Structure formats: C-alpha cells, structure tokens
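This is the structure I want to talk about, given as structure tokens.
Removed from the display is one protein chain of the complex; every other protein chain stays in position.
Order as written gives the chain letters A and B; numbering starts at 1 within each chain.
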Amino acid sequence: MSAGDDLAALTAARAIERIAAGDLSAAELFDVYRARAAADAEDLNAFTWVADGPPAELGADACASAPLAGLPLAVKDLFCTEGVPSQSGSRILEGYRPPYTATAVAKLADAGATLLGKTNQDEFAMGSSNENSAFGPVRNPWDRARVPGGSSGGSAAAVAAGLAPWALGTDTGGSIRQPAALCGIVGLKPTYGAVSRYGMIAFASSLDQAGPFTRDVTDAALLLRHMVGRDACDATSLAFPGEIELPRGVDLRGLRLGVPEELTADGIESGVRDAFAATLALAEQLGASVEPCSLPHAPHALSAYYLIAPAEASANLARFDGVRYGLRVESDDLLGMYTATRAAGFGAEVKRRIMLGTYALSSGYYDAYYGRAQQVRTKVAEDFRAAFERFDLLVTPTAPSVAFRLGEKVDDPLAMYLNDVCTVPMSLAGIPAISIPNGLSGGLPTGLQLCGPAFSENRLLAAAYVLEQALGFDGSPARRAAGGGKAA
Amino acid sequence: MIDRAQVLHVARLARLALSEEEVARMSRELSAVLGHIEKISELDLDGVPPTSHVVDAAGALRPDEPCASLPREAALAGAPEPLEQGFGVPSPGASG
Partner (left out) sequence: MSASDWEPVIGLEIHVQLGTRTKMFCGCELSFGDPPNTHTCPVCLGLPGALPVANARAVHYALLIGLALGCELAPRSIFHRKNYFYPDLPKGYQISQYDVPICSGGRLGDVRIHRAHLEEDAAKLVHVGASGRIHGADASVVDFNRGGTPLVEIVTEPDVGSAAQAREWLTLLRETLRQLGVSDVNMEEGSLRCDANVSIRPAGSDVLGTKTELKNMNSFRYLERGVEAEIARQVALVESGGEVEQETLHYDPVTGGLTPLRSKEEAHDYRYFPEPDLAPIVVDEAMIEAARAELPELPAQRAERYERELGLTADSARRLAFRADLAAYFERALATSTTASDGEASARERRRTLANWITGELVARIGDGDPSASKVDPAALATLVGLLRARAVTPGAAKQVLDVLVADGGDPQAIVEAEGLGAIGGGDELAEVVQRALAADPDAVAKLKAGNMKAIGPIVGFVMRETNGRADGGEVTRLVREQLGL
C-alpha cells in the first residue's frame, strides 16, 4: 500500500493524535482524502461536491491544537454550508448555495473540522437505498452492484471506502443506522433534540437528527462530543446532560440487555439472524444478561412513521415553489408555475410521500391517519419506557437484510419501506441508537443495533465499544480484500 | 382505495402537476401503502393522547432583541426573477 493508503487507514482519533504530536501534517492528510474523493465520481458516486483544495485554516498552527485538528469531514448534502452547493439530493435546489451554515457543521468547524465535500443522498432524505438522488445512485464499496443503504448512502460509502475519515449523516427513520449496517461501519442517531437541526434541510421535523458515520465507536464518540448542545436557533434542541465520554471498558458485566421479540422474529434474513444470535451469545460471555422483552406496538411503528414523516414533509417541502430560490419552470400563471416547477423538480419517491402526507392531513382523513399515527407513537414511546425499567439497553439487528441489488426494490415502495422496520421505532420514541458492524453474511456486512433511554449515549457507546473490540471486525473493504484482520 | 379523483384532488392541494401515467401509478402505489398502514385502525387507542411534541422544552422563547438581517443582495441571490428589489412572480389570479 502507498503512503497515502497508510494515512487513510488511520482512524480519526489516531490521526488527530499524530497531528497534535506534530507527527503528521493536517494539510497533507486533507490532500490524500481530497484526491480520493475527487477520483470517486465514476466509481461509488458518493460525493456531489468536493473541495478543490485545502482550506485556508489548515495553514494555521492553531489547527493542530484544535480538538479535531483540521481533520477533513464529509457532510451530507442536506446540511447547509455557506456558499457551497446544498441541494438535499434534489433537482429542485439546483445551483442553490445557502447564505448560512448549519449549526452542527459550524460547531464541528469551530472544533477544527474541515469540509472535505458534500455527500450524495436520497432526495430530501427519503429512501433506504440512495437510488432516489438527482445525482444518480451511490454504490456499495463491498459490491458495486448493490446499494449502500439510505438515505445517507454517500456518507456511509465514503467512510467505508476510505474516501473520508468520518462523515455526517441524518437519521429520520434509520437513514444513518441502516446504511452504516449495509456498509460495515459505525453509525449513531442521537437522542432527539441533542443536536441542533438548524440548517438541516428538513424532511420530518419531529424525527430528523444529525449523527456521525465513523470507522469505529471511539471516533463516533469523539465526533458526537462536538455536535451536541442546545442551540438558540432551534427551539427543539436540548442541553446534553454532562459530556460525551470516550468509551473504555473490557466487559459487559452488570449490563441488562433486552431483545424485543417483535423486531427479531419475522422478516429478518437468515444470515443476518445468525450473526445476531452469535453476538448475543458473545454478549453473554462478556457478562451481560440477555433476555427477551416485548415492544407490543412495534409492529405498527412503521405504519405510524409512514404517516407522520410524509405529513411533516409535505409541509416542509411546500417552500419549494420556484419563488425565492432553486428551480423555476416558467408558466403563464402562478398555479402553472407552482405545479410545473414542483413536477419537474421532485423525483418520484418525493412526490409519492408528499401525496401520502397531504392525504393523511387532509380534511376528513386527519383523525384516521395522522391523528391515529401520533397516538400509536405515544404507545411506542411508552413501550420503550416500560422496557427500560427492566433493561439498560435493547438490542436488535439493524436492518432485516444485507445490501440488496441496485434496482431490486425500486418498483415496490412497500418493500423498500420495510427496510426500516427495526430502526423506525427508536425514531418515533426519540431515543438514541447506534449500529455497529456485526460480521459478514455471504460476504456482505450486517449490523447490530443498540438503543437506550433518552440521553444514554455514553452507556450506548460504552457497550458498543466492548462488543466492537470483542468482535474484532475490520470494516474496510480494502483491508478485507488484502486479507487483513484487526485494525492497528 | 385512493381513486383517480382523490389523487387529482390531493395533487391540487400539493401543487403537483401529474401526468396521466403518474396519476394511475400514484393511485396504485398509494393504495398499496395505505392498505398496509390501515392496520392501525384495528388498534384500541381510546384515551391515548397523540404525541404533538417530542420535546417539551417549555420556555424555549427568544428575547425581543434584533439580530443582523441579510443584506438584500444575499436575500435575492437565488431569486429566479429578481424584480424591483424584490422577488418577481406571476400575478395571482382570482383563484391564486
């Protein structure tokens, strides 16, 4: 492997240590990643925009002593980045460059992160395969004929393929966790409200959360630490009690793990199920108690989600009307301009969800659909609260299958929605959840999901870390192909 | 279950122009999705309050202090039809 490959093999935490020690140049590291990201256009198509050179701040000495030491960060397209294209994967925002930067990105920049590029995603974060992008689909680095998962497919693929040390994504119903699982990396959805949503082009306001994609759990904790915090510009953001800690620990003694029956029975592929069962056994060996539990309303969570999220989205996407920014299709009259602009600017999945959401809110249907869905949501949250009286964390497979083929589920929206069945309940309840690589099935990654009560990120990270060390999985496809084992 | 007339009505509410083919497809797809979702109508949810807000961050109010506004050029930067220092649009008719 080349020197550049060596550098790109470092985890973020290791790279930061070396930069801080004066042992590695932040500018040199940025160049390595920049070249890889720029070269990816014909391969995985993970990026929609790449910086064309190192940012000015990398020249400053102060950079090396900043907590994130000038490390490059790949950022999902839907985060507003001032002066840099931010289109949320949609044609309707063609050419749009925001006049401001999202708080989550700004906080990381303040901590020393530098913008490597914007990553590809399903349009307006709606999808589980990254096949709904105006920029074309993203491919899974483990098998280029397969999807990386979605909606944050670009961020996941970039980290998995070593095109970026880490990346930002967003999770509404599983859009960080599921691609993390399909790409064999770590992905975390924080407690709702822990990270500011200001500047995130909205999909579903009561569900969207920003979170990290990383190679390992330690990097996830490090990035998350600099993202959390109350923001005066986001009325739904909350102060995180205490600090995000870097995990240590060698076993799971005293940890009570619950396995929800409803999310681990039907619909899970056998290879995924086997890997899951093996890790449960491992957890017991590490000292955890593992017991079944019940989330009685979990089977209805997907239905509630596919009413609430589209309903909120139908309102959030009403601002895309050709008046103030983005695409406009000229027409004789105002109505024509609205309908032609939105018809031309939105893809099929987005139109489907806008229609579904509008219908669920419309006169005569609100009570039966949106209203009911919010009641189901209350019950789902209650189910988790009850479970957390007996258990510290719950554990499930992240996704019901490994990465499927491009084109395989595009014509069957319902089949596509079922990808989210294990991740949606946590989104509805607003609780934090992490996905870690859980070995391979047929040569493709599977993921393990842990979730806990609100603001239990430290306990989540600690347990995930122990399991990660015990599993010894090295996620990089290059390393696997070269027959490499545990990462250095 | 969602027929053509309903599709057209909802498309109008959402300001989406749909081709004939899209109308037919939308009717099929939405009906399939709703068919699955309908199962929540079987649940007994009497007396269960809807979750209207996930975060009850009471008192998240802003002091009445001015913040800098955008310079006009920045505000109009993305405007498809800048006109007379504002955003040009076709005039609304009687029905808007």
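Quick note on the criterion: a contact is a pair of C-beta atoms (placed from the backbone, for glycine too) under 8 Å apart; a residue touches a chain by one contact, two chains touch by 3 or more.
Quick caveat, the model's predicted, so the values are computed rather than measured.
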{"item": "Options A:Y96, A:F213, A:F276 or A:Y417, residue touching the unrepresented chain", "value": "A:Y96"}
{"item": "Residue ranges of chain A at the interface with the undisplayed chain", "value": "78-80, 86, 88, 93, 96, 98-100, 102, 197-202, 205-206, 232-236, 311-312, 314-315, 317-321, 323-325, 330-334, 338, 358, 361-363, 366, 370"}
{"item": "Those residues of chain B which, in the complete complex, touch the missing chain", "value": "13, 15, 52-67, 69-70, 72, 75-76, 81, 83-92, 94-96"}
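In this text, only the chains that are shown with their structure count from here on.
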{"item": "Distance from the mean Cα position of chain B to that of chain A, given in whole angstrom", "value": "24"}
{"item": "In the complex with chain A, residue positions of chain B that touch it", "value": "2, 6-7, 10-11, 13-18, 22, 26, 29-30, 32-34, 36-37, 39-41, 43, 45, 48-55, 57, 60, 62, 70, 74-75, 77-81, 87, 89-93, 95-96"}
{"item": "Partner chain B, residues of chain A touching it in the complex", "value": "95-97, 99, 192-193, 206, 232, 235-238, 297, 300, 303-304, 306-307, 314, 318, 321-328, 331-340, 342-343, 346, 351-352, 354-356, 358-359, 362, 368-369, 371-379, 381, 413-414, 417, 430"}
